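Taking it in order: structure first as structure tokens, then the write-up.
Note that one protein chain of the assembly has been removed; the remaining protein chains are unaltered in position.
The block that comes next holds chain A.
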Amino acid sequence: MSIFEYAPAPESRSIVDIRPSYGLFVDGEFADGTGTPFKTVNPATEEVLSEVATGSDADVDRAVRAARRAFTRVWGPMRPADRGKYLFRIARLLQERAREFAVLETLDNGKPIRESRDVDVPLAAAHFFYHAGWADKLEHAGLGPAPRPLGVAGQVIPWNFPLLMLAWKVAPALATGNTVVLKPAETTPLTALLFAEICQQADLPPGVVNIVTGAGETGRAVISHPDVDKVAFTGSTEVGRAIARAVAGTEKRLTLELGGKAANIVFDDAPIDEAVEGIVRGIFFNQGHVCCAGSRLLVQESVHDDVVASLQRRIGTLRVGDPMDKNTDLGAINSAEQLARIRDLTAYGETEGATCWQPEGDLPDRGFWFKPTVFTDVSPAHRIARDEVFGPVLSVMTFRTPDEAVAKANNSTYGLSAGVWSEKGSRILKITDQLRAGVVWANTFNELDPTSPFGGYKQSGYGREGGRQGLSAYLRSDF
């Protein structure tokens, strides 16, 4: 099938002023780190964007002490309404500088500008706006008449939604009266460092937000620092286990948002075209670098061939390439390391007997790329049906009865999200009730909102982010 050739529609990068190097943001100021600096690259071009400081144990200690000081002297005693006003300021500043953030996110992460512009940045601002309003209403959150903050929160976030994950962590922590030390992912530190400038512009008191860049060692220092009261982590289940182990035996409170292998269930009465759009959004949004991605498609046997044919036709129209182009649907894979992991797991798919399909077309010469990929003839025992690929790779399986669909969907160590497609209301309510997953999208997929609690069942983690339910992760309550 021929595709209309689109004229290139590149977003200008001139709005962003990337500095040649960045320090750590500690106690309200940028300062050099004492670790060996690392380079952050644009995964679409492999161009080095900047050199970023590595936080050593001593740097982390300095950040935690600044956060403790700010908690004890300023942020803790502050009038709750004033804390809320700071968060409102931050939300507004993010909106004002939204374009800058979107461009920087796309350059550093590789995601399409359309997504950073329409999803990541607006949702990040929405999270601050939502939580700002909670700051002086916590006694109404169902946690008793006087819930109290925990103190210093140590937060470690992933590279797939760098700014949005920062917002999910920082906004509730600050609204509830805690101060934070946040470590962004080593491949995507730049929007967190631009967020530090927002904190300065908002006149946020020094030490309330501290941003310490670095790799795994820096993260380990943050979560294991003895003066951290609360640890929040989003990332892989493997690292989540290590963090839970490290926190064991301490007084630290812990929430984990880990991996997923979501089932997306399509019944034979579902409107196929709408379902196909949802399947595409479920697995190819953000190149599939989404913990709640709908990576296991469960199709009722009678419509399998129609759905797969329609899906392949639709995938053939997706535009893979320059993330800065406003027409692009799939951008770059975030890093060489992640690309290697995707290749490794998809190779298992073929050796284990599944059938691999990819659309025609060329990929850019430089950068890290992977075509949208569909595996059919997949068995639930295959690695591509069990392991999180964290890339644009869909595994298609079939079912005959609703019970079989539920059994197959729940046959996973993960339980973060799931999808159901059907025109029958009673069926949707029954299936959503039976799915063991923290978020269930019925006739839609990958929708997120600050008012809607997000988090996993089983080994997808514990604790919720967003909504009234998310506040309890950052509050001490006697009730």
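Heads up, the rule we're going with is that a residue touches a chain if its C-beta (ideal position, glycine included) is under 8 Å from a C-beta of that chain, and two chains touch if they have at least 3 such contacts; residues count from 1.
Heads up, the rule we're going with is that contacts and distances are computed from a predicted model.
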{"item": "Name of the absent chain as recorded in UniProt (options \"ABC transporter ATP-binding protein\", \"KipI family sensor histidine kinase inhibitor\", \"Sulfate transport system permease protein CysT\" or \"Aldehyde dehydrogenase\")", "value": "\"Aldehyde dehydrogenase\""}
{"item": "Sole residue of A:A53, A:I223, A:L258 or A:I333 that reaches the chain not shown, by the stated touch rule", "value": "A:L258"}
{"item": "Contacting the left-out chain in the complete assembly, out of A:F101, A:F267, A:Y457 or A:Y474", "value": "A:Y457"}
{"item": "Touch residues of chain A, complete complex, unshown partner", "value": "126, 142, 144, 237, 240-245, 248-249, 256, 258, 413, 428, 432, 435, 437-444, 447, 449, 451-455, 457-462, 464, 467-469, 472, 477-479"}
